[in-house]
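First comes the structure, then the notes that go with it.
Moving on, here comes subunit A:
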Amino acid sequence: MHRLALILLLFLSANGFSRNIIVGKNQPVSSIRKAIEIAKDFDSITVLPGVYKEGALQLTKSLTIIGQNYPILDGENKYEILLISGQNITVTGLAFRNSGYSALNDYASIKLVDASKVTIAANKITNAYFAIHVSNTSYATIKNNNITGTPTSEQLTGNGIHLWKSRYALIENNTIQGHRDGIYFEFVTNSTIRNNHSEKNIRYGLHFMFSNDDAYLNNTFKDNGAGVAVMYSKKVKMENNHFDQNWGPSAYGILLKDISDSYISHNTFYKNTVGIHMEGTSRMTIERNKFKENGWAIKVQASCENNSFQRNNFTGNSFDVGTNGSLSLNEFSNNYWDKYEGYDINRDGVGDVPYHPVSMYSMIIEQNPNALMLLRSFTVQLLDKAEKAIPSLTPENLVDKKPMMKSLKL
Partner candidate 1 sequence: MISIEHISKRFRKLQVLEDINANMEKGQVISLIGPNGSGKTTLIKSILGMVRPDKGKITVDGHVISGDHSYRANIGYMPQIGRYPDNMRIGQLFRMIENIRGVAADKQDETLIRQFELEKIYDKPMRTLSGGTRQKVSAALAFLFDPAILILDEPTAGLDPLSSELLKDKIIAEKKKNKLILITSHILSDLDELTTHVMYLQEGKLQFFKDMQTLQEETGELRLGKAIARIMKGEKLTNEWIDKILEVKKDEKIY
Partner candidate 2 sequence: MMKVSKYVLYDILRSKIVLAYTLFLLIVSLSMFNMEENSSKAMLSLLNIVLIVLPLVSLVFTTIHYYNSYEFIELMSSQPMSRTRIIISEFAGVSVSLLSAFLVGVGLPILLYAPDETGFALLLTGMALTVVFVAIAFFASVRSRDKARGIGAALLLWFYFTLIFDGLILLMIFNLSDYPLEKITLPLISLNPIDVGRIFVTLKMDISALMGVTSALYKDFFTSSTGLLFTIGIMLLWTVLPLWLAIRRFNKKDL
């Protein structure tokens, strides 16, 4: 009977159809390794439920591997489970667990090397060192995966979705938690990250370096050790993302470092220690974002210039803007600040008195963080009022000359 089925399969493929090889405990082909071995390009492999402990698998043929009811590929904490190096490959519906750890190699549950046109979709990856590791690959699509790491320390935990030196990647609808960085981009261009959910990672929800012409849209980054870092890049589009509850002495909604010509709009920054922290950043447009209940909505270091902050809403933040210098070369205009106390005589919706979003107290804290203990103290409020009347410490040109009277509809 088994033999008959095998013959039938061979017959079908000989007739020009692609074959479907079924892998299962009680099937003629009982190991995935065997199935890959016998398969030809454009065949597909269906893996039936079960636990497969097959060490390190390699896939170079153009195959589609489909798991039924999430068959488990177990790396026994020793192996890199699946290495893909080819093109036109799809891996979907599998559950990867217990991939190995190596101090020398970035072991991963799924690794793509020198590949192209690969789709990794709807897999479940647990207890991995690196979950999905992509290098030197173009047109990788990674979507609908559910990745849960076992966080230990920054050194012993790898990244959730890690891309290095790749192009035209699409990272979509994944849920990543408990890794070092949720999504990691280094030297990745022309790629899109959207609708992902990255939370409770040890370091960054998204770690983004030396990657130009990319976009990340509609993602949620929540409760990550240090929020999101975007560094040494150009022409990055950041839209409609949510940055929530990234708390800590060096946690940021977004940490921007040496970024230029990028665009941040329609994002929501909610309850982060710092909404956006900017260092060496230039020619950025930051508009129509919501900054709500953050410690500092924005921290602009003196090394930033020619950035434009427009039409953002600042509500319920402990501090609106913090800075470490006395000079500011950035432009703020038409933002809504809930701390603004000016008036609007001509009723055009724009306040007639400029708003200085940097308070004296935030300058004090910048110099002496211990003073944070006095937050909202009456004494401090009086100091702030005095400073508003006669500015001496706060940068005079960090000012919104056209503050909005009402919050903007975003």
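A quick word on the picks: all candidates are chains of the complex that A comes from, given by their letters.
Everything below uses one rule, namely that contacts are C-beta pairs under 8 Å (C-beta built on N, C-alpha and C of every residue); 3 or more make two chains touch, one makes a residue touch a chain; residues count from 1.
None of these values were measured; they are calculated from a predicted model.
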| item | value |
| --- | --- |
| Chain touching subunit A (counting every copy) in this complex, out of 1 or 2 | 2 |
| Contact footprint of candidate 2 on subunit A as seen in their complex | 245, 247-249, 251, 271-274, 293-296, 315-316, 318-319, 338-339, 364, 368-382, 406-407 |
